[in-house]
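A short worksheet on the structure shown next.
Every protein chain except one is present and positioned as in the full complex.
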Amino acid sequence: MTDAPQSAHQTATDDPVEALRKRLGRLRGRELWHAIEELAESPALHRWFEETFPRHSAAMAEAVNRRQFIQLAAASLALAGLGGCTSQPREHILPYVNQPEMVVPGHPRQYATALTLGGLARGALVETHTERPTKIEGNPLHPASLGATDLFMQADVLSLYDPERATSYLRGGVLSSPDAFISDYLREWDALRANGGAGLRLLTGAISSPTLTTQIQRWLDIFPAARWHWHEPAHGTGGRLGAQLAFGRDLQPVFHTDAAEVIVALDADFLTHGPAMIPQARGFIDRRRMRAGTTTMNRLHAIESNYTATGAMADERLPLRPARIPAAARYLADRLGVASGGGDDDGLTPFQRRWLDRAAADLRAHAGRSLLLAGEYQPAAVHALAYAINQQLGNFGTTITMIPPPLTGTPDPHASLAELAEAIDAGEVDTLIMLGGNPVYSAPADLDLGNRLLKVRQRVYWSLYHDETASYANWFLPAAHELEGWSDARAFDGSATIVQPLIAPLYNGWTPHELLAILAGEPRVPGQELIRRHWSGRLDGEDPEEAWRRALHDGIIANSASHPEMPPMATDLPRRLFEAWAREQPAAPETLEIIFRPDPTIWDGRYANNGWLQECPKPMTRLTWSNAALIAPATADRLGLANRDIVELELDGRVVEAPIWVLAGHAPDCVTVHLGYGRRLGGRVGAGHGFSAYEIRATSNLWQAIGARLRRIKTGPPLAAAQYQIQQGEREFALQGNLENFRDDPEHFIHLHHAEEPVTDLYPEGAGLFKNEPLSWGMSIDLTACVGCNACVVACVAENNVPVVGEREVVRGREMHWLRIDHYIEGPADHPATIFQPMLCQHCEKAPCEYVCPVKATVHDEMGLNVMVYNRCIGTRYCSNNCPYKVRRFNFLSYANENETRALQYNPDVTVRMRGVMEKCTFCIQRISRARIDAKNEGRPVRDGEVTTACQSACPTRAIEFGNLNDPESRVVALKQEPHAYGVLEELNTFPRISYLARVRNPAPAAEEDVSPS
Amino acid sequence: MEQGLDNVRSWGLLAEFAEPEQLIAAVRRVRAEGYTQVEAYSPFSIVEVEPALGLPPTRLRYAVAAAGFAGAGLGYFMQWFALVYQYPLNIGDKPLHSWPAFLPITFEVGILFAALTAAFGMLARNGLPRVHHPLFAAPHFERATIDGFFLSIEANDPRYKMPDTRTLLESLGPRSLTLVREEFEDVAHATVAPEPRP
Amino acid sequence: MAQLFHRSANSVFRLTLLGLVLLVMLAGLAWSQWLQSDYIMGTNYPIIQPIPFSHQHHVLDDGLDCRYCHATVEISSFAGMPSTHVCMTCHSQIWTDSPMLAPVRESLLTRRPIPWVRVHDLPDFTYFDHSVHVNKGIGCSTCHGRVDMMPLIWKTETLTMRWCLDCHTQPELFVRPREEIFNMEYVQPADQLELGTRLVREYGIRSLTQCSTCHR
Partner (left out) sequence: MKKLRQEHPALPPVLEPNQDYGRLVDQVSGVILRQPAPRFWWGGFLLGLSLLMIFMLSTLLLFGRGVGIWGLQVPVAWAFDITNFVWWVGIGHAGTLISAILLLVKQDWRNSINRLAEAMTVFAVTCAGLFPILHLGRPQVAYFILPYPNTMELWPQFRSPLVWDVFAVTTYFTVSLVFWYVGMIPDLATMRDRSRNRLARRLYGVAALGWRGAARHWQRYRTAYLVLAALATPLVVSVHSIVGLDFAVSVVPGWHATIFPPYFVAGAILSGMAMVLTLAIPLRAAYGLHNMITARHIDFMCYLAIATSLLVGYGYFSEAFFAWYSGSGYERFMMADRIMGDYAWAYWGLILFNVLAPQTFWLAGVRRALPLVWVISLVINVGMWLERFVIIAGSLSRGYTPSIWLNFRPTIWDFATMLGSMGIFITGMFLFIRLLPLVTIHEVSELVHHQKQLEGRLGEVAR
């Protein structure tokens, strides 16, 4: 793995082997053996082993050694023989011993449950084939899902089957058993009870589960002296702490984007980030579905430092270095007549002031229907000020409400983690029980939790993976995946869902409930009973059994959402703010700021071992398999840096080596790094990619810090980007225009060069097959609605058994995604306008790929689909060469994963492709066939909307519509008749079946004239 | 010299000349004498010999043409049968019977058939392969592929008569003159020494 | 100069050439026949099963309906295989200690499924749906043969793509009335063609010969 950052090895603590030699050198006889026994227990040694003998990298090595050579010889000979062979290996049918009712082999079933991100639930419907979860869809009844999913939900099913999940109970790194842990724990029970659990500490992740909360409460009642800390590396505290500042109460804001006509986002990626992303994006997009006759749409002003997908969706965007964002908030406050408690010197340029003036005017003009949306990673003061401004505008109750936080425990976990560290130093911690979160890896570097842990006697760690923290624990307990056990969870708005298992635990791991039950001294209580016990009597409905069934069936507990509260604004807010501003560090122009953010695809690192997410190109950068230090072109010029440069990134004396990625649109004078990479343990897929930003992140400044330094040290290998060319120039791929032009003339508000000359066709009558077919499939994609969140990409991968190829193959340009989100930017590098374009097989009527195939491996069928017959393909790749959209993907090597655990996820209705065949989007033909056969069996036509493609059903904003073009009533036909519908590369007479609706932007009046100074 | 060799029927007489011109002259002379079973042998093709021998033009080219057209027809039919008749599929929405696309293969198959006919037809009409031939037993005949120019009159020629024929040939001043014998199993490779030149 | 070859060499040479040509032709013919032989196609010889289950006995003698064991044939792509419990519904009463049925009892005790061997095994890239065929008037015996005459089960049809296409191009030659689907003794009437054409119209059968009908 040439791509592994050096830092991974540099920052490893002093070589334990040396230490070992030193220690053993002096000893003799019995002492020596004692010493060795101690050492065998030493986590440092364990970690050293793990790091010195890493598992092989997933990517295949090129070099051929003798053994491989023999294998190859055999393989090629077999290949030669295979040609004539036609008989198949013998297969078995294994019927049930006792077939469950309702289970019909061949018919998938769906169960409602919920998956959590940062502790908060998103409702899901899990598709199971003979009780084997294979695909995750959104739950329409759930407020955080609305029938759609984000990319993490899609990928969770792969984590479930991850062959590298922790499989065994380890005591001191030695194989042990659940019972052993229970007895170990109970042995200490009396001692713990005696001193009320002093020295007993519990460290969990973010928790919204009502059951777990009560369980922890019970545990704390048993051990009054014990303490509960929680740690969520990607958790932003701004909202709740800001509420404490503004209202003196711990409340959580909920944003109702569907009610807002004007939104000003303060460093908030509310469209593609976090557990509330789906409703926020849906609401925002619902106000800008441009159809013929639409004259109005909402407007988004975005102020941000990093260039996020939300920034790309914004009609007006102001790149601002972090230190200026509070200033911008204060400026807006002043303009809107809110006491900001800040001085006048805000260091904003005249252009920035004018920009803010427009935003302020827009907010005022839409008072009551506008929203100032502060990002969760902004400091409390900014949030408090934002609350004040929203109240001044009268937005509370319409576009923003405050509710009791769905997450339980202290509002400031980061502080509580710091307390824990101090407590350890003070020797107050004797037994530490950690529930996931991988704190050793993800805790702020200043806490140096790894070495601190060694001071704790009993270190219990419960986790899905045997990760960095696991190698420090002397008791490791494998966790049950969320799809494996009973639980419950609340959504961003407080509404609760019962989480039900879709499959028995693969590695008999415990759910947190089962573990807490043990800790509370009642082992062996089944998870389901724990959950039911909690909810008995809490579910409304006279018949409890019926109520329980309903809750399970709906995947949401009726009216469990929290009720909004509107406490009065603290009278002394300006003074509090003044104090807060006073604590701000001044940011000199030349100093560089650093921004820490969770990674768009692997979050805080918990998804590091998920190949789907690793290979999913990140929005804006289009990078895969790695993070990078993102800087603006201007900054790159100033520092003399370019892509592929490896820099030493220094903050407060801590150093990490990071590759540079120049990102047009990023704010100048600051660098963004994403958390979650630089993993060393926890799976072959995740380890050895990117760098760990945690290593330079301190409790004092978790999200942004002033005074970072970049020093170029060398040129590194190319980063695995899925796209290098982001200018489309004259080419008419992703088209966009402004609202007023759309109002005036929707037909021509986008200019199409080829529109002038008429389409001439040599063979207008075509093949003359397929007269009056009932079904003819087509798709429409609304570019105004695509927020570039990648949910569709991962959904496609999950549905269609698309293989993961690994970083090295992506670098070579061999990623296998059937659906990709192309990015195209227009305008200057410091103020670019990015537009997302989902690109997939266009199923051309006159497909260039088909007539060049020598073996009829790709042909048209009677439903107008451009079908790919894998078993006929011989792999000439001519079709790919002749595809103008380059949406065909080729299995250059054996990419399909043969691991039998992982294979459990494969969709049985989709062929797993072999080496050497071409593949591409099929419009989810397996779903079409199912619908068609069902319709036939019921003797009726296929209904509109009966077939949804994986990408369509996953899309949070419903940007994708799919349907029957021969059904005049179908929605897709209506969309294709929209004035601003167009086909990409129509001028080639490919007659694509996918039409795009051009993107409509809604810039603020007088914004065009006002160009930025730079 | 015929006595004592009666059990061996003679195949004919073979005269060797040093220069092509002599051969041509000889052929003309022998033909003038009315001999029909005459053949000339040379290391390279000597065009002038053929009219002298009164050979009719070969009909090979007609066979080749026929084969060529047959092949082309077959090639076209194969494509039409496969793409139009037997399993019609919508491929790039091209017309099923897209004849322009069928032409290259039609042409190639035609050429293939024609070429093979030309080559094998030539061999067949020449009665090749024939690795054994009475002539190969004749002394010096190996020079027929190097620098010798031979003339043969077969014994089954109605005008073939000893010793007249032999005298005739001798009169043409051959480098050597041989009586070539039909062989029988018992006397394989029977040959006679060349006559000393006068 | 002496002869290089004996005179017989001429004939040998020519015959060899001729022979080579014929040999190649014959080899090709033989190979193609071999590929379609019962051995390669796996047709017409019984498959050894963990239990010598006799369809003949259960269908002909006991008169069980196909759907008693293959329960999901009308609603699912998979016809369904009887769970051990289905076997035991009867065999907990009769033949309870027959050694032949030991595997069934064992399966019930150990809760391990009975490893039946697939008889009609399509390649993994071919997707076949029983329900739609059954509902459109294709009888069991059309593809599976007279199962009621098979003491041990075997494959009667080759299941090659050509075999599928024969019916998909001309369904009227094979379709039968829905009520006859599970009738093993069903024989095509003399007027099959017009019956078939009528049924094709009634059942709305379309001859689907597109690749995507079976391959995905």
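As written, the chain order gives the labels A, B and C, with residue 1 at the start of each chain.
Methods note: a contact is a pair of C-beta atoms (placed from the backbone, for glycine too) under 8 Å apart; a residue touches a chain by one contact, two chains touch by 3 or more.
The model shown is predicted, which means the values in this text are computed figures rather than measured ones.
Visitor: Which candidate, A:F351, A:Y507, A:F578 or A:F733, sits in contact with the chain we can't see?
Guide: A:F733
Visitor: If the hidden chain were put back, which of B:A25, B:A70, B:A115 or B:L172 would touch it?
Guide: The single option touching the absent chain is B:A115.
Visitor: In the complete assembly, which of B:W11, B:Y35, B:F136 or B:Y160 touches the absent chain?
Guide: B:F136
Visitor: Could I get the residues of subunit B that touch the absent chain, sorted low to high?
Guide: 20, 39-46, 49-50, 53, 55, 58, 60-61, 64, 68, 75, 78-79, 82-83, 86-87, 91-92, 94, 98, 101-102, 104-105, 107-109, 111-112, 114-116, 118-119, 121-123, 125-126, 128-133, 135-136, 141-147
Visitor: By the contact criterion defined above, which parts of subunit A meet the unshown chain? Give residue numbers in ascending order.
Guide: 62, 64, 69, 71-73, 75-76, 79-80, 82-83, 723-731, 733, 753, 809, 812-814, 820, 822-824, 837, 839, 848, 851-856, 872-878, 880-882, 884-886, 888-894, 914-918, 985, 988
Visitor: Using the touch rule from the top, list residues of subunit C that touch the missing partner.
Guide: Counting only subunit C, the missing chain is touched by 1, 4-5, 10, 13, 32, 35-36, 158, 160-163, 165.
By our rule, only the chains that are shown with their structure count from here on.
Visitor: Is the number of contacting C-beta pairs greater for A-B or for B-C?
Guide: Contact tally favours A-B.
Visitor: Which chain is most remote from subunit A in terms of Cα centres?
Guide: B
Visitor: I'd like to verify one number: the distance from the centre of subunit A to the centre of subunit C, where each centre is the average of its C-alpha atoms, in whole angstrom.
Guide: Computed from C-alpha means, the inter-chain centre distance equals 48 Å.
Visitor: Could you put a whole-Å number on the gap between the CA centroids of subunit A and subunit B?
Guide: Averaging C-alpha atoms per chain gives centres 83 Å apart.
Visitor: Express in whole angstrom the distance between the two chain centres, defined as the mean CA positions of subunit B and subunit C.
Guide: 60
Visitor: Find every residue in subunit B that makes contact with two or more other chains and list them.
Guide: Where subunit B meets two or more other chains at a single residue, that happens at 89.
Visitor: What positions in subunit C touch 2 or more of the other chains?
Guide: Only 210-211 qualify.
Visitor: Inside the complex, what are the residues of subunit A that reach subunit C?
Guide: Subunit A reaches subunit C through residues 84, 86-88, 90-99, 104-107, 856, 859, 861-863, 865, 867, 869-872, 909-912, 922, 925-926, 929, 933, 936-937, 939.
Visitor: Name, in rising order, each residue of subunit B that touches subunit C in their complex.
Guide: These residues of subunit B touch subunit C: 87, 89, 129-132, 136-142, 183, 188-189.
Visitor: What part of subunit C is in contact with subunit B in the complex they form?
Guide: Touching subunit B: residues 1-10, 13-14, 17, 209-211 of subunit C.
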